[in-house]
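Please read through the structure below; I'll follow up with questions.
Only one protein chain is missing from this complex, and each of the others stays in its spot.
Each chain gets a letter, A and B, in the order it is written, and its residues are counted from 1.
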Amino acid sequence: MTAIDVQGLSKRMNGFALQQVSFSVPKGYITGLIGPNGAGKSTLIKIMMGMVTPDQGSITIHGQSAGIAGAAYKANIGYVSDENIYYDTLTLGEMKEIFKSFYPRWDEGQFKEYLDRFELPVKKKIKDCSKGMKTKFALALALSHHPDLLIMDEPTAGLDPIFRRELLELLAEFIQDEKRTVLFSTHLTTDLDKVADYITFIHRGKLAFSQTKEEILERHLIVKGSKELLDSDTRKEFVGLRETDFGFEGLTADGSRLQSIFGSSALYHQPTLEDIMYYTAKGGKAYA
Amino acid sequence: MHSIGGLMKKDFLLIRRFIWLLAIYAVVFSGIMQKENHTLIYSLFPGLLLILGISSDSQRSAQQFLVSLPVPRNRLVLSKYLSSLILVVAAVLIATGMNFASDLLYGHPVHLDLMLIVGTFLSMVVFMSIYLPFFYWLGLKGFQVVNVVMMIAIMVANGVMTSLLTASDFRFLQDRFLEQPGLSWIFLILLTLLVSVISYLISCRAFRTRDL
């Protein structure tokens, strides 16, 4: 069962383009949307929220057509933007009063709980709040109307490491109900290394892969060895390579194959998502 | 429709911080300070109120917020038009009130120039109908330019209006108008209505595919 279905999405923007991107966000799980800055993650999310119109393709959310066409589907989405979209001159409390009037499932008690938990000063003007506070506020608003889908665009940028951990706890709590789904775009992948169930990687506007995090981390391997091991054939096995005077380190997408090629003359270890992003970017070639 | 209420409440909440500024302007432009020219307030004040009403939403982030809500874009536009309409009504009423007060203050005979009031109201609705589509059509930078142009236009128009009101040609038009007041008014009202509906449709069209 999918919460979000992206089909053949293309969009040309300044400097880059999303090209025929298709993937699904399964219901009941946390899907991380990763990719270097400028890869198109934010644009994808904006298209989902009806802020940007695609040139081609479509998105379906909970079975309804998402985008400019309709707006009702957004009542079931908790959205956290990467920028502050709230009115700077209002206080947190005033902003909340405006916001809640659009969501029939608004839970004032729940909101107060989050206010306490995040230590948010309800009478403070939004312009006087730090980036961290603004993000926490956005989270509180998004969670307090009991949506079934949480879409977050770079929520951890600007958050202190302590709250980033707390955010992961919040997400794990959120997902206890298997009807709910989380889509979480970030270029700080250490958060996702732990709790993400699925990972969708967008590289230079194209889909690199979209699978369970387990499959991805098991399939890929970091290989370290001496320069002599590299020749034109073996180089092809790597997604990305880093060569120094002391040897090389690279990422392969087929770990078992490379292990059978190099055997015990190389060192291997499991990559992190950050390794995968780094080497894919370094490799330069569009990920097949 | 409940969402329209929420949106309009938002507009008024945002304009609240300009209360003092508006109060000062109201006093300065009214007959209280402008002893000879008490029509100044009728042109400048509603224009000012309209521009302030729009400005809080002119930032891209605010537009993103509004579009992220479960409200169709058309309805966002409609609520803006309704809020702006109410601002125009409020402005005209305040202007009338201020001039009434100044009449009392200076011991002038109290008079209510109905034609001026309704005329101002209708022309302000027309102004709004020209102004708002620009808001939905242009990005932030373009819109700031438009604001400046509009303010200048208001001041120029005010100058023109003032000289018009005293010109003999205008007296002629007025007389013709007064020959058939009922019909003329109906005609003007319908025209204003038409212009505002066209404006709304243009705004909806412009906003429909705007990327934020």
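Basically, a residue touches a chain if its C-beta (ideal position, glycine included) is under 8 Å from a C-beta of that chain, and two chains touch if they have at least 3 such contacts.
By our rule, contacts and distances are computed from a predicted model.
As stated in its UniProt record, the chain not included in the shown complex is "GntR family transcriptional regulator", which appears among "Monosaccharide ABC transporter ATP-binding protein (CUT2 family)", "Putative decarboxylase, beta subunit", "histidine kinase" or "GntR family transcriptional regulator".
The chain not shown here is in contact, across the full complex, with A.
Note on the undisplayed chain: of the listed residues A:K194, A:K227 or A:R257, the one touching it is A:K194. From the set A:D55, A:D160, A:E214 or A:E243, the residue in touch with the chain omitted from the display is A:E214, counting the whole complex. In the full complex, chain A touches the hidden chain at residues 28-30, 168-169, 172-173, 175-176, 178, 194-198, 212-214, 218, 269-270.
The rule we apply is simple: only the chains that are shown with their structure count from here on.
Remark: chain A residues 46, 49-53, 68, 70-75, 79, 81, 83-87, 89-90, 94, 98, 101-103 touch chain B in the complex. For chain B in complex with chain A, the touching residues are 2-3, 5-6, 9-10, 13-14, 17, 56, 61-62, 64-65, 67-73, 208-209, 211-212.
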